[in-house]
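What you see is the complex with one protein chain gone and the rest in place.
We just call them A, B and C in the order they show up, numbering each chain from 1.
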Amino acid sequence: MAGNSFGKLFTLTTFGESHGPSIGGIIDGCPAGIILEMNAIQAELNRRKPGQSEIVTQRKEPDTVEFLSGIFEGQTTGTPIGFTIKNTNQKSKDYSHIKDVYRPSHADFTYEKKYGVRDYRGGGRSSARETACRVVAGAIAKQLLKNVKIHAFTSSVGDLFLEKPYQELDFTKIESNDVRCPDETIANQMIEKIKAIRKEGDTIGGTVTCVIQNVPVGLGEPVFDKLHAELGKAMLSINAVKGFEYGSGFCGAKMKGSDHNDLFNDDGTTKTNLSGGIQGGISNGMDIYFRVAFKPVATIIQKQNTLDNQGNIVEMQGKGRHDPCVVPRAVPIVEAMAALVLADYLLLRRQESHQ
Amino acid sequence: MAGNSFGKLFTLTTFGESHGPSIGGIIDGCPAGIILEMNAIQAELNRRKPGQSEIVTQRKEPDTVEFLSGIFEGQTTGTPIGFTIKNTNQKSKDYSHIKDVYRPSHADFTYEKKYGVRDYRGGGRSSARETACRVVAGAIAKQLLKNVKIHAFTSSVGDLFLEKPYQELDFTKIESNDVRCPDETIANQMIEKIKAIRKEGDTIGGTVTCVIQNVPVGLGEPVFDKLHAELGKAMLSINAVKGFEYGSGFCGAKMKGSDHNDLFNDDGTTKTNLSGGIQGGISNGMDIYFRVAFKPVATIIQKQNTLDNQGNIVEMQGKGRHDPCVVPRAVPIVEAMAALVLADYLLLRRQESHQ
Amino acid sequence: MAGNSFGKLFTLTTFGESHGPSIGGIIDGCPAGIILEMNAIQAELNRRKPGQSEIVTQRKEPDTVEFLSGIFEGQTTGTPIGFTIKNTNQKSKDYSHIKDVYRPSHADFTYEKKYGVRDYRGGGRSSARETACRVVAGAIAKQLLKNVKIHAFTSSVGDLFLEKPYQELDFTKIESNDVRCPDETIANQMIEKIKAIRKEGDTIGGTVTCVIQNVPVGLGEPVFDKLHAELGKAMLSINAVKGFEYGSGFCGAKMKGSDHNDLFNDDGTTKTNLSGGIQGGISNGMDIYFRVAFKPVATIIQKQNTLDNQGNIVEMQGKGRHDPCVVPRAVPIVEAMAALVLADYLLLRRQESHQ
Partner (left out) sequence: MAGNSFGKLFTLTTFGESHGPSIGGIIDGCPAGIILEMNAIQAELNRRKPGQSEIVTQRKEPDTVEFLSGIFEGQTTGTPIGFTIKNTNQKSKDYSHIKDVYRPSHADFTYEKKYGVRDYRGGGRSSARETACRVVAGAIAKQLLKNVKIHAFTSSVGDLFLEKPYQELDFTKIESNDVRCPDETIANQMIEKIKAIRKEGDTIGGTVTCVIQNVPVGLGEPVFDKLHAELGKAMLSINAVKGFEYGSGFCGAKMKGSDHNDLFNDDGTTKTNLSGGIQGGISNGMDIYFRVAFKPVATIIQKQNTLDNQGNIVEMQGKGRHDPCVVPRAVPIVEAMAALVLADYLLLRRQESHQ
């Protein structure tokens, strides 16, 4: 209830601050008998980890996951999977300059007002470091989902947009460049943009698009727990996210019904897919796709005025090694959260009909 | 778990199909001792009910709520509040034409595939009629919230946009016109647009913007249950919603950090509010505002090809009395869901610090 | 969270005070496609209803259940099943004598201290009338469970005990007498005992034993949600229950391991069943059996001193028509709660292994 758990049957509960000894989590409800490919889990973590390329933060953390339970002789046992990831790069002294100061557009102020106390070292619990645990759980969820394919990619950086419809993209190219955009030309422009922004000591926002293929028909719980509502919540819970749309999204709000309706083929598929693979909150077997908006990272390497905990306006300047654009590293996080939702709804699906 | 409950401490569970004897719900966790203004509850229902104006469906249903428990001598007792709303306008014969047919972009196909059985009368459980129960619960939540003010309004219909920032709007004008847009000029354009669309037998999408004022600092549970993530889920669970953005939203994804950061005043408020009143998932005391995208209603009074349950493509034409644009009636639903989230998080707030 | 919901996947949420217009509930998560025998549901309610025999309260209430949703053309649709039971016998004037008084060993005092307000009419929410809703839901759960057989019966009234092991009882005799004890001789003694107690204006406690046969192996969630832990909670949540034991129960605490261990047969059954059909919280396929202790009803038709809400000790005398012994009417309630637990765990069982 305090917000550190996700999911109904396939659940993840996480703990950990950016500068404590480690972060970690417990995956509960993972079915028994999944023969886990352990390398695939670490590979997902590596997609998220700092220092992986020129356009992300240059912090170095190995982000090695250690499993403590729930896996025996290579397969899941149905018992909870506990895991930790050590915080190896916790230079707490770096953070003395923010001990008494609330950084603009960070969570320092709200945490302190809510809890009366705050682990001020590097964002503490509000740090995006927490998302590494989501990636671990998502990587296991992906192995449960088997044939369901989840592809996220960078679809915009600032005002540079990948305009092509996703059907024309080659998802195998996503990992071929540092920004994780499957169109090489746009990718290069995005990379240059991010490098320029970094030079200014500034940051920039962007969007991630996610496409999910081979989804079984029937996933989703009507009314409050519609599949897209849970996907939306999952995405909005990622640090820095400001918006979510699926299918026709905000564009759909400009359209007429006669243009927007997806007409059926005789096999139950539809000729168009403005619905985004979901009708009435339930998957219809078509591709699910959605787009997630990320704000620019709040830490900039420029002087800003801000507030200290005595009510004084003081000048501060961001230090340290931060992402100029969060989007490239957010791609695996978006996929992980999508996988968690789908795995959960797949398990929920198993008990809804009588035989 | 089957998706018909919302909330953690202040919870709503609903039941009912559009053409059964009644719909209804149970509100559990409402604190004792609230002296309820019963008229205010019915007034909210009246804002949502069919037949209220020329630009909504002309079905006539009184939508009178009947309370069955949890209220004694005018005040809440802390026990569950059960209520029903009779379905008085259930002409089941109207629906024989869709008994064996899956309407395009409706939930007929997915319900039947998921459950193997479907109450085909008027959408059954997937009908937006269910949202009347949300409005009842939201109206009670509003009375719990007291000083927190929630104002939703129509911000676009098709490509007609209310461009003014919300700070320049007079919220007392929202109810002064049928489309619930607080700018009279735009409102009239929107109304004309909807009337024209109706004449074509077509429908059109739109957006609702919601502004929440006087929010206490500290509402929201970090990590997975961030305040905006729950608001997003709440909105995405409303029928026909395709997108949600808060604060700077999708525009924020185009911005630089140096432009996007909200600098502090010395009283803890911020000079700008691109954050939308939430930092790290926790309210910071500034206005919360967000925008919700609604697709055009799928039922159009035009001939369309569709699929029957034997796998044949057949011609059908929507009948009956449907909304040409869902947005005017969605305004009170958006407010209701916002109220449910805030009431729930207000109760959660009460137990997080030691004294 | 406010305690009016039960279950994880097959859930029941109830509402209603003894003297409001009606009580009722919502069953959510019932799988689609169950062809319901409606008479069987009302028959269970009739086993619980007041006025059914000489040894129970002489109040007359038909307790007719009305279903409002979730059932279409005779079968469940997978959507929530809403239902109400009218309170036809609500003579509120009967209760003026307890308006300002806390009856001994009732919940009047605790409700008023907890909520600051109390519906004083006949116990309000704390009345055992609420259990009628459990019986409705339990009757549906039984139909989901099909071959699993649940038999509860009266195993003691005061110091009159049915000593025979359950294996020697003929469960078809349970309904053959008013006290619901399958041994005719003991049953008659119990009935005489209850009649004598009633004449004194007094009440008496008793126990109910429940035996569940044909339970599939593998129901139960280890660690905190062990099958017997959930059964225990279910039983302890019934009004007037003071204790629960399963298998060897409190007697088992006197035994040695060499006597208590259940040795296996080569088909996986066990030679003895002191375990009560559950090992490590998971059903092993043997009969599950447990015993539930009910205190004597607190309302006696004798003068007692008690406390009023001004802090004065005053004399009061119970009025009205009350049960001299709750146990005969508790039998179907125990079965209903057992059915709810098993139905829920049966659904949970469906998603725990990978294929």
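Just so we're on the same page, contacts are C-beta pairs under 8 Å (C-beta built on N, C-alpha and C of every residue); 3 or more make two chains touch, one makes a residue touch a chain.
Small disclaimer: the values here were computed from a predicted structure and weren't measured.
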Report task. Give the residue, chosen from C:Pro50, C:Gly82, C:Gly232 or C:Pro328, that touches the chain omitted from the document. Result -> C:Gly232
Requested in this report: Considering the whole complex rather than only what is displayed, give the residues of subunit B touching the chain that is not shown.
Outcome: 1, 9, 29, 31-34, 76, 78-79, 144, 222, 347-348, 350-355
Report summary line: Residues on subunit A facing the left-out chain by the touch rule are 1-5, 8-9, 11, 13-17, 20-26, 28-29, 32-33, 66, 68-70, 72, 75-82, 84, 114-119, 124-125
Query raised in the report: Footprint of the hidden chain on subunit C, which residues?
Result: 1-6, 8-9, 14, 102, 104-107, 109-111, 113-116, 125-126, 130, 156, 158-159, 197, 200, 202-207, 217-218, 220-226, 228-230, 232-234, 236-237, 239, 242-250, 252-268, 270, 274-276, 278-284, 293-300, 302, 304-307, 311-313, 348-349, 352-353
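Rule of thumb we're sticking to: only the chains that are shown with their structure count from here on.
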Report summary line: Most contact pairs found between chains A-B
Query raised in the report: Do subunit A and subunit C face each other with the same patch, meaning over half of the contact numbers show up on both, or with different patches?
Result: same
**Report entry** Averaged-CA centre spacing for the pair subunit C and subunit B, given as whole angstrom
**Finding:** 39
Requested in this report: Report the inter-chain centroid distance for subunit A and subunit C in whole angstrom, where each centroid is the mean of the CA atoms.
Outcome: 46
Report summary line: Residues in subunit B with touches to at least two other chains are numbered 1-5, 8-9, 14, 114-116, 125
